[in-house]
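One chain of protein is taken out of this complex; the other chains stay put.
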Amino acid sequence: MKKVYCEVSKCVGCKSCEIACAVEHSKSKTLFIAISEEPMPVHRRNVQSINKLIISDACHHCQEAPCVSACMSGAMYKDKDGSTQHDEEKCVGCWMCIMACPFGTISRRKKLAIKCDLCKDNVKGPMCVISCPTKALSLKDVQRGEL
Amino acid sequence: MNYIIIGASAAGISAIESIRTVDKNGKITIISDENYSIYSRCVLSYYLAGIVSEDKLKYREDDFYKKYNVNAILGKKVVSVLPDKKIKLSDGSEIPFDKLLIATGSRSKMENITGIEKEGVFGLRNIDDAKRIDLRLIKTKSAVMLGGGLIGLRAAYALHKRAVNVTVVVKSKHVLSQMMDEEGASFVQKRMQEQGINILTGLAAKEIIGDKEVKSVILENGNKIDCEIVVIGKGVQPNIELVKNTNIKTDWGIVVNEFLQTTVPDIYSAGDVAQSSDLITGESTINALWPNAIAQGKVAGLNMAGKNVKYSGSIGMNSVEFFDLPTISYGITKPKGEGFEILIKKNSVKNIYKKIILKNNKLVGFVLVSDVNQSGVYGSLIEKKIDVSSIKNNLLDNNFNFAKILPLISENRKNFTEPEYDEILITNK
Partner (left out) sequence: MSDKEKSADQVTNKMMDIACKNDIETAFDRYDAMEPECGFGQLGVCCKNCVMGPCRIDPFGEGPEKGICGANADTIAARNLVRMVAAGAAAHSDHGRDIAHTLLMTSQGKTKGYEIKGKEKLLSLAKELNVKTDSRKIEDIAHDVAEKCFAEFGQQHGELQFTRRAPKKRQEIWRKYKFMPRGVDREIVEIMHRTHIGVDNDYVNILQQGIRASLGDGWGGSMIATDLSDVLFGMPTPIRSVSNLGVLKEDEVNIIVHGHEPTLSDIIVTASQDKELLELAKQKGAKGINLAGICCTANEILMRHGIAVAGNFLQQELAIITGSVDLMLVDVQCIMPALGKLATCYHTKVISTSPKAKFPGVEHIEFSEEDALPIAKRIVKMAIENYPNRKKEIVNIPKDKMDLVAGFTAEYVYHMLGGKYRSTYRPLNDAIISGRLRGAVGIVGCNNPKVKHDWAHLELTKALLKKDVLVVTTGCSALASAKAGLLIPEAAKQYAGKGLQEICEAVGCPPVLHMGSCVDISRILMVLCNVLLEGGLGDDISDLPVAAAAPEWMSEKAVSIGFYAVSSGVYTVLGIPFPILGGKEITDFITDKMENVVGAKFGFEPDPLKAADLIVKHLDKKRAALKLKPVMYGE
């Protein structure tokens, strides 16, 4: 499977990825309209920093996804491609996934858990990667060993 | 290989999934006394509240057993485990096994209160409980929850959503006393009271009154609350009756070792019925909750299928949200004894409460109210037993997040073994 990597040394903290993510997950998919939508679109990627280290972080699509184990409604699941996906229809907003995610990449919108879906519905791929002006973000194959 | 799994909830289903990752062809039989599709009992209160439909209770597809090639015996109870690798069902039939998983879960603890047998007194544990409560709502104006724990409050919240007058009777000083400290719980308690749920603390019920049906509850102090429904939320009790008269050691639940084996070879136990060691305290206990059951089912399944996987221990943790106020507690929230350090940050206007408990500069527990998004990051520090002295002053910062522990990950590479951490550090040069 592929996931989005952040090359920390290249991330300048511009937060373009956050905006692109929110717009991609809006109804209109247009910035100027998205900012006035109700409910407000949520970005699933967050730019964080410590000292001079800046990282744009979102769901790591863990091999052994703790959020999937913790999900008591079956909303969180591993997709065939290995990505961790979330069925918002099934989510009841119990936040077990938030409690379980060691990266803190799941957030709340009203009664729904919200996380990176790798822009699975967009043929262009993850918009955060496309939006990244320094190419710190990239979509790359994941090399993980056997379980 | 001939596997039998007793119980079709989190641990049992998780075990099937993990057995099948190793053993594609072995014979698996699952036996459950409930004749339903695979459903999540944790979602029952949401169902009762009318937030989700019955269909949404299912957390696995209807064809799950078929897909995993499992023989499902539903609606039959296993009455006992027999000595010579056999089990006995309620209909008298006996089934042999090579490997057995006991994942019978637990049931609502019913107190010895006069009148508990009356119509209108329920636990909230099974789909049938939820349906019976639902049916009775038509003639219900008021309800009393006995117990201010998670079950009691969830039931209270659900019935309140269904326009029932709800009173919660709590024996402790505050609600959620098993889950968190008084101050953290006070935020939840206040919010529920503001929303119109009546909460009486430091009180117990003396008697349930009525003819055939519940009419009211009499409290210790003599007060009487009229109601049509009583929900007992006084905790749960493991379903261990089937192993009586066997060599399987029981205490509060079925005692298991780090491989989730019982004291009898080839018999495993997982989920709410299994008593394992607590990851943080090391004590033998039951942390009866969903993520632990899933994790235990998975480890037990792998070991039954021939792997040799250790279970790191269960963690007492919980997450609830009532009236838009999310609360997460994790690990030791009410430290007793020496050597604990407590960090607290609160804002009663914004309903923000953060309490972090450390011992020897390692996180051992926390309570978060409102701002819960980073709870998993704290959780990982607890689980991996990381010395956090270098970031202690930042733990309660509003902008605390995963990035803040990057240096700790670098310093403690051997604790962070998951491949995802490598993926971050590879690009971290």
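Each chain gets a letter, A and B, in the order it is written, and its residues are counted from 1.
We adopt the following convention: a contact is a pair of C-beta atoms (placed from the backbone, for glycine too) under 8 Å apart; a residue touches a chain by one contact, two chains touch by 3 or more.
These numbers were taken from a predicted model, which means no experiment stands behind them.
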item: Among the chains presented, those that the missing one touches; value: A
item: Given A:Lys15, A:Lys78, A:Lys111 or A:Arg144, the one touching the chain that is not displayed; value: A:Lys15
item: Of A:Met1, A:Ile35, A:Leu53 or A:Leu112, the one touching the omitted chain in the full complex; value: A:Ile35
item: Absent chain, residues of chain A that touch it; value: 14-16, 18-20, 22-23, 31-32, 34-36, 40-43, 107, 127, 130-131, 133
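By definition in this document, only the chains that are shown with their structure count from here on.
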item: Centroid spacing, where centroids are CA-atom means, of chain A and chain B in whole angstrom; value: 27
item: Residue ranges of chain B in contact with chain A within the complex; value: 10, 14, 21, 40, 42-43, 46, 51-52, 56, 58-60, 290-291, 294-295, 298, 317-321, 326, 328, 330, 372-377, 379-380, 383, 399, 401-404, 406-407, 418-420, 423-424, 426-429
item: Contact set on chain A toward chain B in their complex; value: 3, 5-9, 46, 48-50, 53-55, 57, 60, 62-64, 66, 69-74, 89-90, 92-96, 98-108, 111, 142, 144-145, 147
